[in-house]
Each structure stands twice: as C-alpha cells, then as structure tokens.
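Structure record follows, encoded as structure tokens.
A single protein chain has been omitted; all remaining protein chains appear in their positions.
Labels A and B are assigned to the chains in the order they are written; within every chain, residues are numbered from 1.
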Amino acid sequence: MNTEELLYCDTHEWVFVSEEDGQKIATVGISAFAVEQLTDLVFMELPSVGTAVTAGDEFGEVESVKAVSPLYSPVTGQVTMVNEGLPDNLDILNTDPYNAGWIMKVAVSEDLPKNLLDHAAYQRQCGEAS
Amino acid sequence: MPYTYNTPAQQEEMLQAIGAESVDQLFDLIPDSIKLDRPLNIPPALGELELTSHMQELARRNTDITENTCFLGAGSYDHFIPAVVDTLTARGEFYTSYTPYQPEVSQGNLQVMFEYQTLICQLTGMDVSNASLYDGGSAAVEAMLMAISITRRNSKIIVVESVHPEYRQIIKTYFATIGTEVVTVSDTSQLESALDETTAAVLVQSPNFFGNIEDIPTVAEQVHEAGALLVCSVDPISLGLLKRPGDAGVDIVVAEGQSLGTPLLYGGPYLGIMACREEFVRRLPGRLAGQTVDQNGKRCWVLTLQTREQHIRREKATSNICTNQGLFALRAAIYLSVMGPTGMRDVANLCLQKAHYAQQQLTKLDRFDPICDQPFFKEFVIRDKQNDIAGLLEKAEDFHLLAGVNLGKWYPQLEDCLLVAVTEKRTIHEIDQLVEVLGS
Partner (left out) sequence: MRNQHSTQLIFELSTTGRSGVVLPQCDVPTQDVEQLVPASLLQDKYPSLPEVTEPEVIRHFTNLSTLNMSVDTHFYPLGSCTMKYNPKRNERIAGWDGFAQLHPYQSESSLQGMLQLLSELQQMLGEISGLPAVSLQPAAGAHGELAALMVASAFFKQRGENRTKVLAPDSAHGTNPASARMAGFDSVTIRSQADGRVDLEHLKENLGDETAVFMITNPSTLGLFDDQVQLIADLVHEVGGLIYLDGANMNAILGVTRPGDFGADMMHYNPHKTFSGPHGGGGPGAGPICVTETLRPYLPSPTVSFCDESQAYYLDEGSEESIGRVRSFFGNVGVLVRAYCYIRTHGPDGLKRVSETAVLNANYLLSRVKEFLDIPHGDRCMHEFVASAAPLKEATGLKQPAMDIAKRLLDYGFHPPTVYFPLTVPEGLMMEPTETESKQTLDAFADTLKTIVQETAEILHNAPHTAIIHRPDEVMAARQPIVKWTETAD
C-alpha cells in the first residue's frame, strides 16, 4: 500500500478501494499515527464476516492496557474478510499498519463519504494534533 | 474527637500556612443559604466505654444462633468456620488495605485474589473465575446480563421458579429497566417447551431453593440445543460431593459464597461467586487478578483486563461494579485452603447424611409428608398436614430450636410447608430433639 494513495478518516482509519469483478472492495486499517497514540495494544475485536457496516459508525474496538478505542468504518457495505491472525499478533500494527496490519475488507454498497481526507490533508490534521 | 491529631496550636500553624483566618473560612465557597445553621439532629457523642455499653444493650435484645439450634437455611447457612479464618482476616494489613491499584505494594492482596480465583475454578471445574461480586443474588443477575451480551440475544431469558425467590426478585428489578422479557417456568421439566432461538440464557439452581439436586447435564443439553447459555447457581459446600458444574455443561456458574467461611451476619456482607468458560473471559464483570512478570522477570500479579471495567469503559462496561467483596474472598480462600479436598468431601458428606436422617425421622411422624422424591443435599421440604407452620415454629422456639423457614412467604401454594436445613454442625441429639418437639 502506498500511504499517499490511501484515504483517511479523521478518526485515523485508512481505506484503499480496488475493484474485483465489478464490485468495489475497500481494505480498511488504522494509521501509524493512531497506533503510536494508542501505545501498547493488548486486544482487538473484529467484526464477523457478513456484518453490515455503515460509514462513520463503530465496527470494532482496539484496547490498550488502560484505554478502549472504537474503530469507525470509512465505508458502507458488508464485511467480506477479516484479518483473523491480527488480534494474536498486534505488534504487526507497530511494524506494518498499512499492509500486513489490514483489519477488514468490505464490499462497498454506497459511494464513499465526501469527508474522507487525502494523505496531505490527513498529515495536516495529525500535525495540528501534535 | 477520638481519631484526629491536630492540637489547637498546630491548627493555627496550618491556617497560617494556608493563609486563612479560620477553619470556617475554608468553607467560604459554600453559599450561606445552604449551610446548615444548626447542629445535626443525631444523638450526642459516645466514648468507647459508653458505646460498648449501648451496643451490648442492643445485642442483648437479639437472640443469636449460639443461643438456639439453627435449622434455618434458604441461602444462608450455619456452617463451621475454622479459627484461622478469623485470625487471618483480622490482620490490619488485609482489612485496612484497598484495591490493588499499585501492584508493587499490593502483592499480598493480588496473590490472594489469584489464589481465590484458582480455588473457585478447582471447586467448580470452570475455566475462569472473577475476584468476587456482592452476593449470590446480584451474581445471578450479572451472569444473565453477561449471557445476553455474549449471545447478543436481548429479547428473552428463562428463570426456573425453584431458584431462590430473592434472586428472582433481583432479576425482576434489574430487568424492569431493560427491554428483555423474563420468562419463569415452574420446574426444569418445563424448559424444553419454553426454549427457542430467541432465548439468551436459562438460570437454574442446584441444589435448588427446596434443596433438591437438579439433573444439570440433561438441562445443559436442552439449553445448548437452542443456542442459549446455561447459568447455574450452586451451593459451594455441595461441590465436595456433587458433580462439578464445569463437568456438567454449565456455561456460567454463580453462587453465594457465605458457606465458605463467613458467619450469618444477618445477611451480609456475603460473597458473590462467578466463574465461566475460557472463551467468555473478556465479558466477565468484576475484578480479575492476572499473573505476569516484572522487569526483572520475577513472577507477580496485577489487576488485568481492566478495560472490561467501568473506570475505563464507563457506559460501555459489562457492569458498573467497582468495590467488590475482597475481604470475603479472602475468607473463602483461607477456608478452602484449610479444608482441602478431604475436608470439603467430609463436610458435604456430613451434611448429606444428617439431612437425610432428619428428613427420614421427620417424615416418619404422622404430621409430616415429604413433598417430592427428588434427590436432595442438605435441605428438604416437609408438608405439615395440620397446616400450622407458624404454631410449629413458635413451639420450637420455646425449646431454642429454629426449626426451619416457612415457604408460604414466597410460594403461596406451599404455605403449609417448612424448609429445613441440616449442616455438619447439627448433632444427632439436636436432630432427635427437633423431631421430638415437632412431633409432640
């Protein structure tokens, strides 16, 4: 994944949309910035395959020792795949959040929300927050 | 002022350092309109001597069970408590400490919690136990809420009528504010027809409120077929003899732990026990002690999976519980340790034998009938053909016997019935006397 080609939520999820047999598939993960903010991750709750997700709504959670952070979906559609191995190997999020650290794939059923940020806009937002 | 230190001179020094003229000034932020302009209307202070006399007077107006022979049960039992339990829990380092927020200086409490959690798993055959809840009743309701959260079925739960009536009342109270229906069935034979794919969980008790042992393995099969969870409330003392819930197909075990080393205490504080299958650990309410290592690789214990709890997850927490029953979990841990497997087997056997002897002797009398022939553990119900339970109890009290609990209080159809509990403390003489007095 080229981070510059991804789109981002202001809640730090990233999304990459590709097409497979005429169906738009979104791959979703969380940014390196988010992982750094969360510090030591201990647990992640993944949605089940087949779950309907809505852009802007929670689809799962990630936990550190002392905090729980919701994960918000960037797209609307149905979950087709989840990264089953990820919850047992959360350190992958530290080393490779944009490739091996993908969280779920969604068959997109609606147009992407207009408020997703491009790489430059997302970088600016993170800069403001620091 | 019995417990404070500051002399008037020290108080002056402190006010000076603060930059205030008087202690009253420290309360300036409170508007005068809401300040109390009179002393509190409560009785004047008592020194230790006067307090002790006053409390002795109050205590004298109670007749405690050292003055009576106790055959009362119904969820609270007169079991023998070895002296070591009281000696150890009287140590200030245990009872005046608090929740182990700083693990480095709470390894005592954390290790006790870890040992307690393990002992409960050993006793019940379950995978995971928490570090305690308030009592058996609130543990039962927390287990049902947990089951709803796990199954994501929030429309219906089933409760059997032979579960402790006060536990069922608690469930009714808690569920009144959430949308889930509580279906009550009269006994376990009615479960199969009540179960369907909207049922989150079923709550049974074994031995049940009437003392009868339920066929839990069969119930478990039925419940699981419907995709629901089985919550079973047990008697920890019975687990020295009876099949362990973990081996019988139970998903979440709850219990009142008072029998494990806590006196009657007029009903509390007691000990809520909860244990469950491994896969449910992240939904378990209450505190959990977990094993880890420190920076030097030394084994130690910490509070873990705290993200389940209210101080982190706030409105999304499984439960709102904060303070639990730490000191009473300690009592249970000491009791189970000093009793060991043979002690627990012996206690259970003594209760079984004595209860059966008592039941047989009582039902030999013309006046009393059993109400069913289901197997029972340490409690049983007898029906009074003369339908005068109140009269019986009064007569028994004249002989310093607390003969049993009148079931009419909760089950109108059983107003002529008495629930009698016989623990390892009851001697053959006491039982024979009970039979004689009730029979006369």
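Keep this in mind: a residue touches a chain if its C-beta (ideal position, glycine included) is under 8 Å from a C-beta of that chain, and two chains touch if they have at least 3 such contacts.
None of the values given here were measured: they were computed from a predicted structure.
Checked against the hidden chain, the listed residues B:S106, B:S162 or B:S259 yield one contact partner: B:S106. The residue from B:N62, B:S186, B:Q413 or B:S440 that touches the chain not shown here is B:N62. Considering the complete assembly, subunit A touches the hidden chain via residues 40, 42-43, 63-66, 90.
Here is the rule we go by: only the chains that are shown with their structure count from here on.
In whole angstrom, the spacing between the mean C-alpha positions of subunit A and subunit B is 45. Subunit B meets subunit A in the complex at residues 282, 306-307, 312-313, 316. Those residues of subunit A whose C-beta lies close enough to touch subunit B in the complex are 42-43, 63-68.
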